[in-house]
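Here the structure comes first, spelled out in structure tokens, and everything after it is commentary.
The complex appears here without one of its protein chains, the remainder shown in place.
Chain naming follows the written order as A, B and C, and within any one chain the residues start at number 1.
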Amino acid sequence: MTTVLGSPERVTSEPAQGVGVAVVGAGYWGPNLIRNFAQLGDARVVAVCDQQPQRLQTIARRYPSVALTTDFSDMLADPAVEAVAIATPVSSHATLARQALLAGKHVLIEKPMTASVADAEMLVDLACQRRLTLMVDHTFIYTGAVQRIKQLVATEELGDLYYYDSVRVSLGAFQQDVSVVWDLAAHDLSIIDYIVPAKAQRISALAAAHFPGGVADVAYLTLQFDNNLIAHFHVNWLSPVKVRQVLIGGNRRMVLYDDIEPTEKVKVYDRGVLWTNDPSDLRRTVNVAYRLGDMYAPRLDQTEALEVECAHFIDCVRSGSTPQSDGEAGLRVVRLLAAAEQSLRDDGRPQVLSR
Amino acid sequence: MTTVLGSPERVTSEPAQGVGVAVVGAGYWGPNLIRNFAQLGDARVVAVCDQQPQRLQTIARRYPSVALTTDFSDMLADPAVEAVAIATPVSSHATLARQALLAGKHVLIEKPMTASVADAEMLVDLACQRRLTLMVDHTFIYTGAVQRIKQLVATEELGDLYYYDSVRVSLGAFQQDVSVVWDLAAHDLSIIDYIVPAKAQRISALAAAHFPGGVADVAYLTLQFDNNLIAHFHVNWLSPVKVRQVLIGGNRRMVLYDDIEPTEKVKVYDRGVLWTNDPSDLRRTVNVAYRLGDMYAPRLDQTEALEVECAHFIDCVRSGSTPQSDGEAGLRVVRLLAAAEQSLRDDGRPQVLSR
Amino acid sequence: MTTVLGSPERVTSEPAQGVGVAVVGAGYWGPNLIRNFAQLGDARVVAVCDQQPQRLQTIARRYPSVALTTDFSDMLADPAVEAVAIATPVSSHATLARQALLAGKHVLIEKPMTASVADAEMLVDLACQRRLTLMVDHTFIYTGAVQRIKQLVATEELGDLYYYDSVRVSLGAFQQDVSVVWDLAAHDLSIIDYIVPAKAQRISALAAAHFPGGVADVAYLTLQFDNNLIAHFHVNWLSPVKVRQVLIGGNRRMVLYDDIEPTEKVKVYDRGVLWTNDPSDLRRTVNVAYRLGDMYAPRLDQTEALEVECAHFIDCVRSGSTPQSDGEAGLRVVRLLAAAEQSLRDDGRPQVLSR
Partner (left out) sequence: MTTVLGSPERVTSEPAQGVGVAVVGAGYWGPNLIRNFAQLGDARVVAVCDQQPQRLQTIARRYPSVALTTDFSDMLADPAVEAVAIATPVSSHATLARQALLAGKHVLIEKPMTASVADAEMLVDLACQRRLTLMVDHTFIYTGAVQRIKQLVATEELGDLYYYDSVRVSLGAFQQDVSVVWDLAAHDLSIIDYIVPAKAQRISALAAAHFPGGVADVAYLTLQFDNNLIAHFHVNWLSPVKVRQVLIGGNRRMVLYDDIEPTEKVKVYDRGVLWTNDPSDLRRTVNVAYRLGDMYAPRLDQTEALEVECAHFIDCVRSGSTPQSDGEAGLRVVRLLAAAEQSLRDDGRPQVLSR
């Protein structure tokens, strides 16, 4: 048989160009990182590390030219590895990222960045000292939907914000070491951190755990801001139906962001309340009128968020520019998660967030 | 022209049968009560009272044989009035209901029953002493949907309850004297009070008000129960879209109650989590499996809830039996509302509910 | 008891102003006409006629001052009756309308106008001769949704039309003398007749009847136009779910009109195909690109269509202007229905529509 493209070997052994990326953790999320980095023109997946050999075997079948190892130090010793993407359990993030930074590698960490504020601060400082790129995998901020909502807020199309209400519920996937707060709410806190410029003053959280020895599987978080903006997050691993919905109310326009919708994920409503309270009116009556205008659903960039994110990471590594989800963003989210956990331990009492 | 049915007068002057009902308050809700009592076979609307004459004029056009007055005492003096339905602002409920009970009339009060716990207790006591029917207009518990969900809980088809999550949001209708908690959450607290036999131990609430001089227009309430059951309520007058959705998770089955759906309002999911935590396992691993079975949407009674409720009120008046939404139910809901308000004043700190 | 508004009699016996309307047929639709005419400021419902006395009794209870009769001629003899609204079975429309016009009354007829083209032509001629208003109850063209779609077509916002696809299916309500074509498709043909200025050239129809002695309960109609515009109608009395959906494709924009949606009934999509067929290209390849822009849902007038329509009828009666759904529109729809029926008898063969 004529193989018109020459031998397969020659085809795959492209000249080693692009940033050399290693991925540690080949469980649920790691393969997605591998697939996206492998598709980029200016990156190469040079190594994958996991403690379970059978996972590496699966990777080997799909990516035969990638070096595979169970030894992380070994991987760090490889000079072809310029950047490390960490997709392991949260408890291991800080140790692995620290080792990688000390070895002079740029680092991308799955969310949440670390399991403690101290660890997150340590990584931020270390990356700063070594002048290495530190980025957190806040995937959702790289979606066309969130990018568009950020723009709606930044251009004041929504006006002053009244509330931000988020629901992220479905059946599974239970984590063993991390509660639904650290798992699911991390997504939503990274989104609001990206979209809303104001800084919350207090956070409260209530939750319930329904299995012996299990972590919280249903939780409600509330953020309170200076200007009466209230943000609320419902995260739940025990819902029979999948809901991924955010409502944002502003005094000019309001947004419904429904991530389950296949195409019209973001709807902008020209609806609101006109409220007139005449101070000279002794009866203190209030006149309320409703504005009911058009709705529109802007066309969104449909590129896979992880593809955008991986390309952005490589770009930051090469140019030295600051990632949209840099270590500081990761740290801010970890601070919110830690304060929420403190509120849970404190029976839901609001925790003041330091400036 | 031959009028085959005789003179219209003769047709309308039916023999005065059925319980004589008077309605006080002909604003938004009163006309619905009038219409439903007027359609019942064993009740008659004999009088309507409102302070605004133009409202009475509208009633006169549709119900020419009903006596109209702006004087409540006058109405109570009419011996044809056996029962009074109160559809006035909340702040006036206690005074009007007390007068009616003292005049020997049975009473139906729009929700919430009163603006304070003391007033609610006073009315319950008074009705008890006078052996008069006291019922609260907890409309939703008379819907086919809520009746069916109560049955699903009572027959243990859902099993032990994990959570009850309710969202009731839309644009308007702003109240001037009552916050969104007393307005909208009153509905949801009456529903859970009817469906869930357990008694909550603590209630927390957080809210925001966005207009000068205005009451809270967005609020989140959380009820915590003994057995890790958590209930949560999102009420909001500022949502661009209307959502009326309840998720109930049980260890056997789960329910989605979507009141916006025209027909399939209640969906029962045979879905859940199988959780095994082997205590002898030193590594403390947890095995989680998911049960993904069929969903079914039971056929529901489509009768208008207010029609069922008005008929039930008349039946209780005649038979002396206890209404499903009696004064005690109204009192329980007012207690929850008052405790939620206390939590709001107390920065969201949980309030212990007395037994 | 003080009756502040004076005796109810005085309140209801307003000075007899407005056009005197009589309604014949008090079954399913008649009461809706009565209710809407009764609410208008410049019309009065003076009489109602039906062959079933128990139906009149129901009317008497709600409208005690209206004259009631089982004798249509009797009703026509009443000089207070200036206009007659006909809401009887289709087979009786022509006879009743002819009598009314001969008696000098203006006429509003429920759709479809008549059971035959000859009858429709007769009524149009008669009304023209007598200079009386003849209007057909094409209710849907008076909705905010259809009004808006007509505007989108008229202003060429949609561009040249590619297709018009309509689905109107639900369970029931079976008619005994009229097939699903004359019942449901009459609605859709009246809508397209109102919206689309072009005239169809051919009509085809296929249907099925599933009950012994029954009429067609599922049918498909197709209209073909000169310029490759194709219109298609699916009507079905046997669907387990209710669908009321129209898709309209134009070369500039496309519309989804979903009448089940509570608020966003009309969605306008900036989507389409860019097609370039280079005639000089010997390989005759075609380049297709897709335009995927924003969607918007315009705010619609929410007034009940029948209220708009009844007011429009009264206005036409008073001013002598031509109704939007005049006898000619009714005739055009009957012509389409009759041709569709001919196609059904002819095994679905297309019928040429005369100019």
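Definition applied: contacts are C-beta pairs under 8 Å (C-beta built on N, C-alpha and C of every residue); 3 or more make two chains touch, one makes a residue touch a chain.
A quick note: this is a predicted structure, and the numbers were derived from the prediction, not measured.
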Result, missing-chain neighbours among shown chains, is A, B, C
Per the whole complex, from A:G27, A:P53 or A:G320 the residue touching the absent chain is A:P53
Given A:C128, A:A154 or A:I260, the correct residue touching the omitted chain is A:I260
Residue list for chain C contacting the dropped chain reads 162-163, 165, 167, 169, 171-174, 176, 202, 204, 206-214, 217-218, 220, 222, 224, 228-230, 232, 234, 236-241, 247, 249, 251, 254-256, 269, 271-273, 275, 277, 284-286, 288, 290, 292, 295, 347-350
Note that chain A touches the absent chain at residues 1-5, 8-9, 11-12, 47, 53, 56-57, 60-62, 64-71, 74-75, 77-78, 242, 260, 262
Missing-chain contacts on chain B, rising order, are 264, 270, 292-299
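Heads up, the rule we're going with is that only the chains that are shown with their structure count from here on.
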For copies chain A and chain C, the superposing rotation on Cα atoms, rounded to the nearest 5 degrees, equals 180
Interface of copies chain B and chain C: same or different residues on the two sides (over or under half shared)? same
Note: chain C sits from chain A at a C-alpha centroid distance in Å of 53
